[in-house]
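The complex appears here minus one protein chain, its other protein chains still in place.
We just call them A and B in the order they show up, numbering each chain from 1.
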Amino acid sequence: MPMAASSRPQHLIRLGDLTRGQLDDLLDLSARLKRRAKKGGAGELVGRTAGLLFFRGSLRTRTSFEAAVNQLGGQVIHLTAASDFWELEEREGAVMDGRAPEHIKDAAAVLSCYVDALAIRPKPSGSSWAVDRQDGEIRAWAAHARVPVINMESALWHPLQALADLLTLREALGELGGRRLAVVWTRSPAPASPAPVHSLLHAALRFGMNVAVAHPPGYELDNEVMSEARALSAESGAELADALDLTAAIEDADVVYGRSWQSLEDYGNPTLAATRRARSPDWTIDERLLSRGRQARFMHAMPVRRNLEVTDAVLDGPHSLVYQQAENRLHSQKALLSMLLR
Amino acid sequence: MPMAASSRPQHLIRLGDLTRGQLDDLLDLSARLKRRAKKGGAGELVGRTAGLLFFRGSLRTRTSFEAAVNQLGGQVIHLTAASDFWELEEREGAVMDGRAPEHIKDAAAVLSCYVDALAIRPKPSGSSWAVDRQDGEIRAWAAHARVPVINMESALWHPLQALADLLTLREALGELGGRRLAVVWTRSPAPASPAPVHSLLHAALRFGMNVAVAHPPGYELDNEVMSEARALSAESGAELADALDLTAAIEDADVVYGRSWQSLEDYGNPTLAATRRARSPDWTIDERLLSRGRQARFMHAMPVRRNLEVTDAVLDGPHSLVYQQAENRLHSQKALLSMLLR
Partner (left out) sequence: MPMAASSRPQHLIRLGDLTRGQLDDLLDLSARLKRRAKKGGAGELVGRTAGLLFFRGSLRTRTSFEAAVNQLGGQVIHLTAASDFWELEEREGAVMDGRAPEHIKDAAAVLSCYVDALAIRPKPSGSSWAVDRQDGEIRAWAAHARVPVINMESALWHPLQALADLLTLREALGELGGRRLAVVWTRSPAPASPAPVHSLLHAALRFGMNVAVAHPPGYELDNEVMSEARALSAESGAELADALDLTAAIEDADVVYGRSWQSLEDYGNPTLAATRRARSPDWTIDERLLSRGRQARFMHAMPVRRNLEVTDAVLDGPHSLVYQQAENRLHSQKALLSMLLR
């Protein structure tokens, strides 16, 4: 894919780091790479190495990303936080007489000598949403690295999931403008991060989809993410409805997207979170609900709790896109790597 | 190696998944790849990726398997259970409101999108032999994966070790029919799994070897494995003798194969196991014993406790095949990968 150097993004921390033109190019390239995958890779990354820094575990993201690098002919160096890493100082000008033996600026500069990209999954503190939503750790890596930094899911954003989601939506619906997406909260004993929903919300609105978000009271998405979403909605003319009831959101939807996200009000307070969870409605997406949409397809970023968040019948039925979505992680990440590293 | 698609096995959970014809092809290919290794690989697996899932640690199996993939030009993604994996639900139709956040059917389907084979070492519960011998975990992976699943040693079987053993036996003895194999229990403070012996037993009988198994009372091999072994013996006319004394088994043997396997009667009961171990005879294979065979060679799957299971003089002497056996792990796994993935 010919792409002017000037049009290449430096890092990918959030989807907003890509212009609409870059996003379109990336999705087109994803589709081409997906077709080409049947007959082997072309070696865009031969001799290139990506450094993986996972401060939290990962199954899908890590495997699909490593496979993407490998299929393009590149190599991966996987550094695990526990055994390979120590605490890093982030404060500028600090007198480093504490526990951290190394400054993040030095770790970032040194690793930039060895690898061609840094793919990082930071570990949020989990105690304060006001702090964690700043994504300070991955932003510090991006500020100091001399190679592209790719966000493998931070507290606020999961851009790689959103790229795969966009590719899947395009494959299922064609032109996205005017189509209806229902983003539906589901219940779980161990609720997950809202990051994939934040990224998806902006992505869908930028492509002109009408978005309806359904969740019980107390499960509002991040305030500033919602403000930005409303601005995107005003800009593109796409509708955005929030805090809907389950049934209302799914009505006439083309795609229903399930996710069990945690309450940000209770962030860092497990007791409150457990209490709220006990009072939460048991929203489970089943075939009856899905049938209220317009031949609605079902999407989910996984892991998914079967028969709690959504029934086997939906997941294994003809309207499920969940495996296609998972496979598209691979193709869209290959496209992204080609853009960032060629 | 030209091989009709129809003759390719789908998975390798036990050696019985391979027909005799496939086994012969595989051993011939192993020998060719071993000769070729001196002058570099031919790249059969360029652009292919194998996913490694080790729920228990491994030295030989993991290193030889990764090296096999690499030497054929492929890549490996190594997922460690502790940091990358969570508990997986295995029950069909379960309402997943417990600890497991993901169903094994989803994990298997998703990983199948990213890699070309899954090499799995499950971790048996260790509490019930009746349960563990079912190999439920690796069979569930095989049932749900869309790519070949390779058993890196389960509770019941270790087919990769048996392939290397067969290759080594052929190199040492030529035609195997009618030759005599003594499988000898040895003592250890931390006895190991009988899986390699189970796989070897069937392999040797299928190739017409006469097999004599020696062990103290209480160290009987798995009942059903022995039943199948007797059926194989009846079919091929090869002799099978069980529960022999050390000296009787080695008499006239062409090959003595040592292994310290645990008592399945005491499985899951460390107190009983320790008591039995204290009463067990101290069978150590030394040169005097080995000399009772017919210029007998010595084999062992390792790790081996020197001067407890077998003396330094035997291990480091001219009749030892243990390093050749270990090296053959590499060549036979390359042949297997070629068969499963080309």
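Brief remarks follow.
Convention: contacts are C-beta pairs under 8 Å (C-beta built on N, C-alpha and C of every residue); 3 or more make two chains touch, one makes a residue touch a chain.
On a predicted model such as this, the values are computed, not experimentally measured, just so you know.
Interface note: of A:Ile77, A:Ala231, A:Ala248 or A:Ala274, the residue touching the hidden chain in the full complex is A:Ile77. From the set A:Lys34, A:His103 or A:His158, the residue in touch with the chain omitted from the display is A:His103, counting the whole complex.
Taking the whole complex into account, chain B touches the unshown chain at residues 40-41, 54, 57-60, 62-64, 66-67, 70-71, 73, 75, 78, 80, 82, 188-190, 302-308, 312, 322-323, 326-327, 329-330. Residues of chain A that touch the chain left out of the display are 46-47, 49, 51, 75, 77-79, 83-86, 89, 93-98, 101-103, 106-107, 109-111, 113-115.
We take it that only the chains that are shown with their structure count from here on.
Separating the CA-averaged centres of chain A and chain B is a span of 41 Å.
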